[in-house]
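Every protein chain except one is present and positioned as in the full complex.
On to chain A.
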Amino acid sequence: MKKNVIWRTIVVFMLASMLVSACAPAATPAPTAEPAKPAEPTKAAEPAAAEPTKAPEPTKAEAAAPTAAGEFTFGIVMVGPYNDHGWSEASYLAGQYVEKMVPGTKMIYIDKVNSADRPGTTGDQLAEELVSKGAKLIVFNSDDFKDASVEFKKNNPTIPVLHISGDLAWKDGKNYKEMEGYSNLMSQMEYGEMIGGCAAALTTQTGKIGYVGPLINDETRRFANATYLGAKHCWETYAKKDPKDLKMKVTWIGFWFNIPGVTADPSTVSDDFLNSGHDVLISALDTMEALVQTKKAVDGGKKAWAVAYDYKDACNEAPDVCLGVRYFNWGPGYVKAVKAVMDGSFKSYWEWAAPDWKDINNPDTSAMGFNKGKGLSEENAKNLDAFIGELAGGLNLWTGPIKWQDGTDFLKDGEKATDQQIWYQPQLLEGIEGLSVAP
């Protein structure tokens, strides 16, 4: 008997730990094997927690419940943790920005919306939870929510949807779908990628850049290619070196961030880069592994740097090795959507929001920016500014001749890419090592 109890206990621990590691959702109070009265949990909970603050509670709960009068609530469905110092935190900041800029608005959100972190749920279902809490606009913050946002729109046709990074609302796009009150917003991060690539090329001493990529699709290929174009341009123009000596390799982990046991581990991918002569890492993930691993390598005596992504203060994680961060500034785009919903003018639109070339780091006007890090030398910083000046002046790096990885022509000599050609990129460019499509 006793042995049996110990045995069972061990198994429970195993189950619990597996549930946690497999990231269970859910749960608190308690059932019982014997005929528990249905009211049990509430009743039993009372003595357990009666001591502190009984009074303020109802008020708090009310505040969270559907819309206090005069307040406009908008909901954000985030793919990662709201405080990931990356992609999702950028959305979170934008939500706060809206609250500040548009009086009477309130953000609610559900983060970690992915099947690993919240098993058994779907994005559209969780969006409906936000609606039941009063949200009058739903922002889906990831490409991963394409299906979920469509499903949500189908079941909740009256709730406006802003899907970040998608193309379904693009009339001239390949995947246009007519849906009333369904819009897309994406920053022209190609420029950020070019700037990041430039910083990397100016800094690398081995001529080998490692690009830690998420999953493979049109968007991520577009960004990797833009990085390469920026790197190549600065390598030739400012560093005055032979483009043949510049190597950029892309390794895809399989998702926007690490899911243990599911994706490739971005820390390992970063280490592999660092151990094979790549002295500048460029992160294209929602999270910080490339920067963190670079710092570790530098602490261990290596010379290496990293370019961070997504979130404006991402460099703070490891300032000395950080060349800078290209980041999304969703604030103005969110404000525009919220205001439109509030005054009833929200329509279906597709917005590919541009940087403000007068000052790409202007929080009120620029859809993306680049914050230089301490790792960038003064001289390189000057060159980088010169490059940004070139872009601001109209330099178009999407100009031929550019070839795809398989040697076929992307753009002929002098040909400039159309928006569609830039958005939908079927391959990596010639000169980049790495997979263009999933094997």
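General observations
FYI, a residue touches a chain if its C-beta (ideal position, glycine included) is under 8 Å from a C-beta of that chain, and two chains touch if they have at least 3 such contacts; residues count from 1.
Going forward, contacts and distances are computed from a predicted model.
UniProt lists the omitted chain of the complex under the protein name "ABC transporter permease" (options: "Anti-sigma factor antagonist", "8-amino-7-oxononanoate synthase", "L-lactate dehydrogenase complex protein LldG" or "ABC transporter permease"). Note that of A:E99, A:D218, A:E351 or A:E415, the residue touching the chain absent from this view is A:D218. Looking at A:V102, A:I259, A:A381 or A:L395, the residue that reaches the missing chain in the full complex is A:I259.
Across the interface with the omitted chain, chain A contributes residues 1-2, 5, 8-9, 11-20, 22-36, 40-42, 44-50, 52-54, 57, 60-61, 64, 108-112, 114-122, 125-126, 128-130, 132-133, 144, 147, 155, 215-218, 252, 254-255, 259, 261-263, 426, 435, 437-439.
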